[in-house]
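Yeah, one chain of the complex is gone here, protein chain that is, but the others are all in their spots.
A, B, C and D are the chain letters, set down in written order, and residue numbers restart from 1 in every chain.
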Amino acid sequence: MSNSLLKLDQVEAYIQKFHILQGVSFDVKRGGVTVLLGRNGAGKTTTLRTIMGLNQVSKGTITYNDENIGNLPTHQIANKGIGYVPEDQGIFSDLTVGENMRVAMKKEDEGTTKRMEWVLELFPDLKKFWKKPGGALSGGQKQMLAIARAYVNENELLLIDEPSKGLAPIIVDKVTESIEQMKEDTTILLVEQNFMMASKIGNQFFIIDDGKTVHEGQMEELKQDKLLMKKYLGIA
Amino acid sequence: MEAILETKDLSIAFGGHVAVDSVSVQISEKKFTSIIGPNGAGKTTFFNLLSGQLSPTKGSVYFKGQDITKLRTTDRTRIGIGRSFQITNVFPNLTVLENVRLAVQSQAKVRYQMIAHFLHYKRFEQKAHELLERVYLNDKASSIAVNLAHGEKRKLEIAMLLALETELLLLDEPTAGMSLEEVPAIIEVIKEIKRQEDRTIVLIEHKMDMIMDMSDEVLVLFHGELIAQGTPEEIVENETVQSAYLGGSYNEQQLT
Amino acid sequence: ACNDSDDASGSSGSSEGSTEGTSEGSSEDAAGEDTQETIKIGVLASLTGALEAYGDQTKKGFELGLDYATDGTMEVAGKKIEVFFEDTETDPTVARQKAIGLLEDQEVDFLVGSSSSGDTLAVTPLAEEYEKIMVVEPAAADSITGSEYNDYIFRTARNSAQDAVAAAASIAGEGVKIATLAPDYSFGHDGVAAFVAAAENLGADIVHEEYADQAATDFTANIQKIIESDPDYLYVVWAGANSPWNQISDMRLQEQGISITTGAPDIAALATMSQLVGMEGFTLYYHTLPDNEVNDWLVKEHAERFDGAVPDLFTPGGMSAAISIVEALKQNDGDADSATLIDIMEGMSFETPKGTMTFRPEDHQALQEMYSITLEESDDVDYPVPVLNRVLTPEETAPPIMNQ
Amino acid sequence: MNIRNVEKSTWIFIIIGLLLFIVPFIVTGRSMQFIIIQIFIFAIFAMSYDILLGFTGIISFGHVMFFGIGAYSTAIVMDRMDATVMSFFIAILVAVVIASIVSFIVGALTLRLKSHFYAMLTLALAGLFLVAAEKWRSLTGGNDGFTFGLPEILRDSHHLYVLCLVSLILLFFGLRRFTKSPFGRVLMAIRENEARTESLGYKVLHYKVIASVAAGVVASIAGVLYALSLRFVNTGVFATDLTIDVLLMTIIGGVGTLVGPILGAGLVELAHHWLSGLSEVHWIFERWIILYGTVYILVVIFFPLGIIGTLQSKFMNRPIKGLREHRKTAGK
Partner (left out) sequence: MDLIISLTVNGLATGMLIFLLAAGLTLIFGLMSVLNFAHGGLFIWGAYTGVWSFQMTGSFIVGIIVAIITGLLLGLVTERLIIRPVYGNHIQQILITLGFMLVMQEFIKVVFGPDQKAVFPPEILQGSFLVGDIVLIKYRLFIIAVGLLIFIVSSLILKRTRVGLIVRAGVMNKEMVQSLGINIKLVFMLVFMVGAAMAALSGIMHAVYSGVIYAEMGLEFSILAFIVVVIGGMGSFSGSLFAAILVGLAQAFMAYYVPALSLAVNMLLMTVVLIFRPQGLFGKG
């Protein structure tokens, strides 16, 4: 088994007739946290969606565990052990929190029960509002639910799109912590605008700009490289 | 200082759960007030009560001394309460320009005109373009709103709010999901409004640096109750706020 | 049955060459003259949709009728007859459009039709406007020869009132207690009103009138009320596929001493009435009932042409319509002028599968035989068969005149 | 207004409109004329439906009630009064007044009911009108219906043709302006996001009610013309089938395009006419309805946004590179 878990090679994708991804390549190593960075509209979300099979790959390959998963149906991709927290949370608004979780649970074994307990400890609000429709949750609670839905399954790879968005600082801390715990046995691909958080937990990073990967490296380097930060992320 | 907005004993319960609990505050005119609090504290719900999306189970809201508790959303917008939404809330299948144009049209009070052609009102379109420029969205003017990236939608949301030119601006996490690069620019837009000193701004945010930077006053909601009120500095020192809201990393950040 | 639309257009096309005695060559000079050489008849019927079966019967009957009346020559007084069949789809708009097409584009001399009263009423004003005679068949609404009557309308079909009078004649008598059940729309109300008048005339006692939603799934409540009114007879006026027979039998009306009576419908519907064996009622036609040469010819010819099938409820009507037109033309030396034809047809009697019919001068309604029957089981077919009690004479079933 | 400011499409429509006036001189068959008149009438009816469905986003299964109101008002007024032009105007007035009142009330119910529930409620209300027409036999003649006379001038097919065409053209341009006005823009906003429209300071209910009344009144005018063209009315003018027909016409042509429904009306009526005519060609076409149904299916597959809608979206922003092509190559 190679060290690379997920590998994108010159991936291109269209949304309707717009050429959104124009050559995204990166290699997510097994274990650890990989962060995707880039400004609004750069194509980060589209990249994650393409990996999940929610967008068609028009060119290039996506290799997962040495297998080409480009253009497989989404559910098959998910069933290979990939979990996804979408940017818009994807809460089923008419279903209760509990039902949302139930739809998400792939298995009902011991491991799942354990993870469920862990998740509810992480986000006690969810337990409190177990019977509330997902649509009635606060913005942050929805975010928690979206994360929890991905956490409750055993995943080999987790794609998380801006988890910290809308969360109170203290919860951001918790999420950060949970990712740290998780990265022991789950590889994480993270899109994050909260640089504080990203830099704290990220191991390697890739920068996407205008639908292309334009830079990659170790998080440690990025933190030092003020020039790079300025150029692509607009922060000093 | 004159209070432009005042709530008295404002409460709302969903089923058994009290989301906003007897909140009585005064929002000072032409000041910048921020609201913080943990997720689910009732901040958005509080906004909903101010802007009329929800009606309270108890208590009342006054705008410029007038009791507006019974007024509908539409009327509140018309008398000068505008808001942006936490969950992006735009017209998905219309163009970005049209989204803003509709807001401009409402501000110009052209509401029941059904004879003239809408293009007859050139100035609406011009104004819409200006606003899009201000939020750095002019190159997307002809995109269909649903196709925008998340951050772009947030900007559109702000442009629509600005178009209404209301005296009171309620901003619900305007920069959530916006890229690092653009946050400062949007902050600049907000600051610019603040500098003009003719508007009152109320902001909900989880980004503490923003709060610290801009607020004249900070309100803290906790389990629906107003537990603290003061200058940003006072609030950061508040122990409950530290332990229940900020957690560890904020302090760390201050240290580093 | 698949080929008959072919036949229709085919016969009109092929007859052109085979016509004898008509001066075809000279017809170029005036279109008006050309129409003098052929008699054109437009038939409107529901050839698709819910009433498709009725339309089909009319059509077959009409074709047979022309054959019969012209001895297979398709000519009358030296003029050939051309027929156009149009499908009204049981939609008044379509009916009117097709009728205009027939009158304007085909320049027909006669209209015949149609399967539904609504379609017919949408067309009758056109007959007046274009001054062409329209023979109504098989639409039964009283208003066609009643409140909506005009001089150009003749009807070979029986009307609802005739049904009612026939029904009354079959069962009513001094002191007989009768309840009625009918669908809650014009057809039902007209039918019952006429029946009540006729039955009361014969001394019967109407104890209850019940109207039910035609599309209802459950008739229990209606039947319950009828039982409570404790009649000797229940007279049912019904049309349409969704019928109450099953439930009437399930509710054991007959065991409670209530006899059912109704007009026997077409064969497909008779098949749903096997629980009503023994019922006394009436019918306007069943092929074994009339005893005359025309009917014998019809039954024989029908079987030959259509795979051994017997003529159904509205087949003789179609045939009668054709015969009436040909007869009138014969008497007018083939002249299709409406004014003279109206004079001829008023009071005209003609032989049909249902015996002698007479167009009553007052309202142009054809008075005709009806049949008092009993439904009996039969070994030959899988539906109950109407067996003749007695023939109800045209005079006996004459409906009131309603166009004054 | 300056002539140069007129949109190009407006000129096209004006030209087509003018051309249509010549049609009766070319198509002399009155039966064909009658079909074209029906097309005009249903085009008006379908446009009115488009105001609801396409521009305001309201699905109604009971739109036929306004059509029926128009038809019965005309028939009853013309029947009870002398057949004069005056009574024709009275008929229109009666139709419009009743339709406005009813559509006002029905429109106000959109406040309470959402999507399917509203659609079904309108179905029920139209059903009640049907039952009323069925039951109030002294007025309506029950389901057999009744015929009525017309003033001399309206009996002529050419006159009727012109009347219907003029109505169609006037209503088309009127409604087009209506939808392109600032008001119309707000309707579209409501279709997209009702709550947001409200928080922009628009009173949604007012808009919906006005749209509903506009649609109702226009539909009733279609009904008036329909009764004129038939000189007969029966309960069929309240039948759900008609709502369904008009719904299909609107969708086939393209929802929210206004020309679409006109095209849809033409297409449905002509397809109907030609396909049913086929049964004379060969007996196999006796089941022409199968073909007719297939047309609906094909339209959805090849013109998912309706004919005009699909053409517009193809025409207005031409794809840079077709997505489909790429999918194909990607598959290999």
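In this section, a contact is a pair of C-beta atoms (placed from the backbone, for glycine too) under 8 Å apart; a residue touches a chain by one contact, two chains touch by 3 or more.
Since this is a predicted model, take the numbers as computed values, not measurements.
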Shown chains that the omitted chain touches within the full complex:
A, C, D
Residue among A:99, A:156, A:177 or A:210 that touches the chain left out of view:
A:99
Where chain C meets the left-out chain, the residues are 49-50, 52-53, 56, 184, 210-213, 215-222, 224-225, 241-243, 245-247, 250-252, 268-269, 271-272, 274, 383
Name every residue on chain A in touch with the hidden partner chain.
52-54, 73-76, 78-79, 84, 86, 90, 92-95, 99-100, 102-104, 106, 149, 153
For chain D, residues in touch with the removed chain
53, 59, 109, 112-114, 116-117, 120-121, 123-125, 127-128, 131, 134-135, 240, 244, 247-248, 251-252, 255, 287, 289-290, 292-297, 299-301, 304
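The definition used in the following text is that only the chains that are shown with their structure count from here on.
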Which chain has its Cα centroid closest to the overall Cα centroid?
D
If you average the Cα atoms of chain B and of chain C to get two centres, how far apart are those centres in Å?
76
Please tell me the distance, in whole Å, between the geometric centres of chain A and chain D computed from their C-alpha atoms.
49
Mind pulling the chain B residues that touch 2 or more other chains?
none
Any idea which chain B residues touch chain A in the complex?
14, 37-41, 43-45, 86-87, 147-152, 155, 173, 176-182, 184, 206, 208, 244-250, 253
For chain C, which residues count as touching chain D in their complex?
2-6, 8-9, 47-48, 87, 89, 91-94, 96-98, 100-101, 104-105, 117-118, 121-122, 124-125, 129, 141, 143, 147-148, 184-187, 189
Given the complex, residues on chain D that touch chain C span 29-31, 34-35, 38, 134-135, 137, 141-147, 155, 226, 230-232, 234, 236, 276, 279-280, 282-283, 286, 288-289
